[in-house]
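Sharing a structure with you now.
Every protein chain but one is kept in place in this view of the complex.
Showing chain A:
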Amino acid sequence: MLAYLIRRLFAAAVMLVVVILVIFSIFFLIPKWAGVDIALSFVGKQADPASVEGVREKLGLSEPIYTQVWMFFKGIFAGRTYSSGGDVVHCSAPCFGYSFKSEQAVWPVLTDRFPVTLGLALGAAVLWLVFGVAAGVLSALKRGSLWDRGAMVVALSGVSLPIYFTGLLSLAIFSFGLKWIKAEYVPIGHSFTGWLGGMILPWITLAFLYAAMYARITRATMLEILGEDYIRTARAKGLREQVVIGKHAMRSTMTPILTMLGMDLGALIGGAVLTETTFSLPGLGQKVLDAIKNQDLPFILGVVLITSLAVLIANLVVDILYAVIDPRVRLS
């Protein structure tokens, strides 16, 4: 197990370097090859030539590529200083970039918004795991029944209906119609109940989409597992059916669910753009949308970086959990 852990951690570290290199290439190398003036896109189109030259010098765009890569890495892990003549800006580690347009470092803005997105993603994940997996298991056990068909129809609609539809619908009904919920984001530090109230609709909306997917995969996996020989063995031992399902079948059903969870959580933590926009949550997703609208490249880069990081970490956690669940994984 320890050897597996070390192997996974090492692989994750290598992956991290690769990911940073790829992101660097996307934002600095490819535009360069395409003949785009990177400095110009970093300051914005209306900038005067002097400030463009200043940014070019600050970013070290005239330096050789390897120096730029090195500065990029150094910024992330140790911080960097952008200087052009007397104009010096320090960006402390982890430096995910500096927006010359809004004159602020990217990282603090992202960390401000990160808790909103994290809360949204985790809360929704709890909901969709509980309801999606439960519905999937029930559907599998009552295959062909009215419940099964009903649940799968709901699941199908959940998968097909876009968030800006279900989200707006839920807002219209529960917030504006029935006035049960005040749809407004309150930071958890200010008021816990206020936070809960503001998050409940986004959670449900987001969870509905994912619960539908999880119900379907749980049902399919559970049906497959129930046909396994070792389930028959468990019954032949004289185990109660609840234990056969809840312990023997469930443990095997968890593996594909975990795999999905890792990817979904990773991607969501990078910003649930649709949900955050629909419910006006000041999270990463909203920020990235703003950044795209304002062509604020450093923020886009920062969010891409943080999303990749989140996916990387989520997958690492899943890999480790995987090994905890399935002993065969530890070998290979």
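In this text, a contact is a pair of C-beta atoms (placed from the backbone, for glycine too) under 8 Å apart; a residue touches a chain by one contact, two chains touch by 3 or more; residues count from 1.
One rule holds for everything that comes next: contacts and distances are computed from a predicted model.
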| item | value |
| --- | --- |
| Chain left out of the displayed complex - its UniProt protein name, from "Sulfate adenylyltransferase subunit 2", "Electron transfer flavoprotein beta subunit", "Phosphoribosylformylglycinamidine synthase subunit PurQ" or "Dipeptide/oligopeptide/nickel ABC transporter ATP-binding protein" | "Dipeptide/oligopeptide/nickel ABC transporter ATP-binding protein" |
| Residue of A:10, A:165, A:192 or A:230 in touch with the missing chain, whole complex considered | A:230 |
| Which residue of A:71, A:239, A:289 or A:320 touches the chain not shown here | A:239 |
| Absent chain, residues of chain A that touch it | 140-145, 226, 228-241, 244, 248, 251-252, 325-328, 331 |
